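What follows is one structure encoded as structure tokens, with my remarks underneath.
For this depiction, one protein chain was excluded, whereas all remaining protein chains were kept in their positions.
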Amino acid sequence: MPIRTEPMTINLGPQHPSTHGVFRLRVTFDGEEILEVEPIFGYLHRGTEKLAEERNYVQIVTLTDRLDYVSSMINNQAYCIGVEKLLGVEVPLRGQYLRTITAELQRIASHLMGIGFFMQDLGTLGTPLMYCFRTRERILDLFEMLCGARVTVSYMRPGGVFADAPEDFWPALARFMEDWETEFGEIEQLILENEIVLMRCRGVSPLPLETAINCSVSGPVLRASGLAWDWRKMDPYDAYDKVEFDVPTATNGDNYDRFWVRIQEIHQSARIIRQCVEQIEPGEVRLKLPLVLRAEPGAEAYGRVEASKGELAFYLVSDGGISPYRCKIRSPSQINLTVTEHLLVGWKLADMIVTLGSLDINMGEVDR
Amino acid sequence: MTVKAMAGQELAERLSQAVQESVERWDTTTVWIDPPRINDVARFLREDPSLDFQFLNSISAVDYIEYFELVYHLTSFERQHTAVVKSRVYGRESLSVPSVYDVWRGADFQEREVWDLMGIHFEGHPNMKRIVLWEGFDGHPLRKDYL
Amino acid sequence: MSCHLAEGNILHDTLMYRVVYDFVCPVLPAWLSYLVAGLAIMIILVNMVLLGAAVFVWAERRLLGRFHNRIGPNRWGPFGLLQPIADLIKLLTKEDLTPANADRITFFAVPIVMVMPVILVLAVVPFAKDTALANLNVGVLYILAVTSLTSVAIFMAGWSSNNRYAMFGAIRGVAVLISYEVPVVLCLLGVVMVAGSMSLSGIVAAQTVPFLLVQPLALFVFLAGTSAELNRTPFDVAEAESELVAGFHIEYSGVKFALIQTAEIGGVLTACAVTATLFLGGWSGPAASYLGWLWFGIKVAIIAFIFVWVRATFPRLRIDQLMALAWKFLLPLSMINLLATTLEVYFLRSDQGVLSTNDLWIMSGINLVVAVTSIALFGILIRDKVRPSKPTIPAGAVAPAALGEVS
Partner (left out) sequence: MYGLAMAKGMLVTLKNFAKKPFTVQYPEERVKQHPRFRGEEFVWYEERCTGCASCAKFCPLGIIKIVTSPSETAPLQGDKYRLEVFDIDISRCMFCGLCVEACPYDALFMGSGFEQSAYSRKGRVIDIDQLRQAEKLPSTYFRPQLESASYKPQEGQPLDWVDVGRESWRWHEREKAGMRLQPSDASPEAISIGSPDEGRGVVEPVNEEIEEAGTVSAEETT
């Protein structure tokens, strides 16, 4: 005789240690198994798009820092590329290289956070997280050297970066690139092959490629499903067409693949940084633009980059004023959440937390 | 190997052949669609093998006071090209356009966000309710006349 | 007034008890001194658990800090030694909340039911020569019986809190506790068989060769099993903080929370003490007659360090995997151990049924081979199910190959 069970609805969040911010999931369980799931967000909505309509083009850079606050360099870059497309200008070469270097450093930092919190969701007691933070801390130190801030950097400006790197930045970067391998090797040794990690992640919540594409998923999540699509390759911006790198892909699109793709991307980022440091030459870092910019009335631009979480784009429309008429932010974290229901239904509570961790969302970006 | 933007004229010709009276106007990069035909056009854009726009990058809405413009950024992974499709919705009150939810699931949150912040209702979306603001919020804050 | 303890009393040959009894019996009647001595020892024991828990909290946090490459608590007192006291003061002064819809009596009873078994177990553990509260001749059985009480407490907590997270935690916790009892009991059978005694003092005395060597497989299973019963990573599904926030004790605060924490941490200490007694020779060591306490302390510290080390390293298992581990991996292992030990004891024992030191060495050799081969065998059997086929980076790949050909 089958045991009669009753579904149980739980509100996971907005205050929950592993929803990566103020994210809420209304989940209906049958025992441990998920029957229904509905993502609810908006608890961190700050109206960035509306605020951007009130600020001038340079001031908006400070708003972009606060979108995905663990990868603010890449947000700056996406926005600045949008504005440059709007104005029809091109950044000086050294500025492009500096942007590429900082964006890749930020990608490493962001992926380290992603991996660390993914492991935290798996239930480690903070050890891999602290090792990831150890490396991230050094990247933040480099950022402080560059622009005086660690997290909300505001380093880039439309037309380049605000200032050239100080002289002691380059030896510090070289030192970081030397030590980085061993530090990260330790993390990899600790988690990459760990049997418990494999047991928990292999084959859990697979995302078929068809679904991934139809749900507009981008970034490492899409690449884990098997499509080698990277905007750095396909629509090169800044110095990405001058460097060589591979696009790591996996085939199953399960939790382990998403996590594995992030780890491999960190290696590729390091490769890009090394090439940039070799290729960079002295020169201008910033175009001579007025401090208050104006674009042609009716101009519009879709500035897109491959951010650490996926395709980050700023759709800017100008009416000739000093601030954009419309500034739409295509946030990868939010759109990657479209697949939540597909990924979670039928799996267990513990898997749900891990899957959310493997999507690597950031609420600052989801809610904007 | 990079993506290229699809010319507006080429796209407009293909569209006006396939979906009757769908194209309103076009320029070098963009095609404007008649709002009621959005869903048909979207299905054609995704399913036609030479266009093959499987990936919906984003849906944006811009408030131009007299009309709202919906902007669809599309990408084809296989053909490696992108396109911009727009649609003008005139009026301020009880606006409604067909949803593309059944063509691209990725439109789910974005359409809800457009409804929430701009007040354009999407017909055929299964879960058309506010997304970042709470239920019962008065007005649509991204409109230019919202103070 | 007769002042000596009756022969055959379970308390009569424990040194601790006799010292106190002899001290009070000249002034008090026998029955009262019997009671007073018992109470005095009990107070010492309870305080030992509390103090031990406090020290262990500090040590664990410091050690975890070092494992994480950070400093750990160091603000209160030298090396942060007063940190647990600060924690305690904070917890004691906090508001003690009871949820409105909670089952109040059960809710109130949980901390008490949780702390009790921890203290009860310590009653039979010999800390030094002849120093246990009760030298029970069924000590091992007693420990197993008493620790099973924890599952009742966990279920009471989950049920009475009227919280779904707590209920989840409780269901998981009870499932885990019941499953892991089985391999633990089976592996302890091996120890009992080799020692020929169920009394913990007897087992310590029998360890002319530490059972760590004689019963390596049993030690492995016992450590895994106890860490599951104690809700420690990688088996902490009942209070998985990344999933259930705090699990069964999510609604507890203030004093009750402090008691539950004491029970958990005291439980770890107790487990360390029992492991040290059963497998590392307890208080025995050089000059054990007066340094027994020291040896015992060192052995407990080593086991505790291993517990912390494992906790710092591993992610958590999922509940079904945890069950599979208990029934498909640990249970067979303890069966193998039981079988091997039975055969060895049957063939090696003398006519009086006693094993000599030489026999123990022979056994430890055989058992080491058995342990390594059986663990390796299971490892290879399980491997193909979880080992991934490694994904690869396509060299310079850009084309969306998965979508078909690019025309």
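Order of writing sets the chain letters: A, B and C. Residues in each chain are counted from 1.
We take it that a contact is a pair of C-beta atoms (placed from the backbone, for glycine too) under 8 Å apart; a residue touches a chain by one contact, two chains touch by 3 or more.
Just so you know, these numbers come straight off a predicted model, no measurement behind them.
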{"item": "Missing chain: touched chains present in the view", "value": "A, C"}
{"item": "Touching the absent chain when the full complex is considered, from A:23, A:79, A:97 or A:162", "value": "A:162"}
{"item": "Which residue of A:48, A:75, A:110 or A:154 touches the chain not shown here", "value": "A:154"}
{"item": "Which of A:29, A:79 or A:131 contacts the chain that the document leaves out", "value": "A:131"}
{"item": "Residue ranges of subunit C at the interface with the undisplayed chain", "value": "63, 65-71, 74, 309-310, 312-314, 375-376, 378-380, 382-383, 386-387"}
{"item": "Interface with the undisplayed chain - residues on subunit A", "value": "54-56, 58-59, 61-63, 65, 127, 131, 134, 137, 141, 144-149, 152, 154, 162-163, 166, 186, 189-196, 286, 288-292, 294, 321-322"}
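As a working rule, only the chains that are shown with their structure count from here on.
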{"item": "Furthest chain, CA centroid comparison against subunit B", "value": "C"}
{"item": "Chain nearest the overall Cα centroid", "value": "A"}
{"item": "Where subunit A and subunit C are represented by their mean Cα positions, the distance between them in whole Å", "value": "43"}
{"item": "Between subunit C and subunit B, distance of the C-alpha-averaged centres to the nearest whole Å", "value": "62"}
{"item": "Residue numbers of subunit A (touch at least two other chains)", "value": "227, 229, 233-234"}
{"item": "Multi-chain contact sites of subunit B, meaning residues that touch two or more partners", "value": "1, 77, 80"}
{"item": "Subunit B residues within the subunit A interface of the complex", "value": "1-3, 54-58, 60-63, 71, 73, 77, 80, 84, 104-110, 117, 130-134, 141-142"}
{"item": "Subunit A residues within the subunit C interface of the complex", "value": "8, 10, 16-18, 32, 119-127, 130-131, 134, 190, 194-200, 202, 209, 226-230, 233-234, 244, 246-252, 256-257, 260-261, 264, 348-351, 353"}
{"item": "Subunit B-facing residues of subunit A, complex", "value": "41-42, 45, 47, 49-50, 211, 213-217, 227, 229, 233-236, 302, 304, 311, 313, 315, 317, 325-326, 328, 330, 334-335, 337-338, 367-368"}
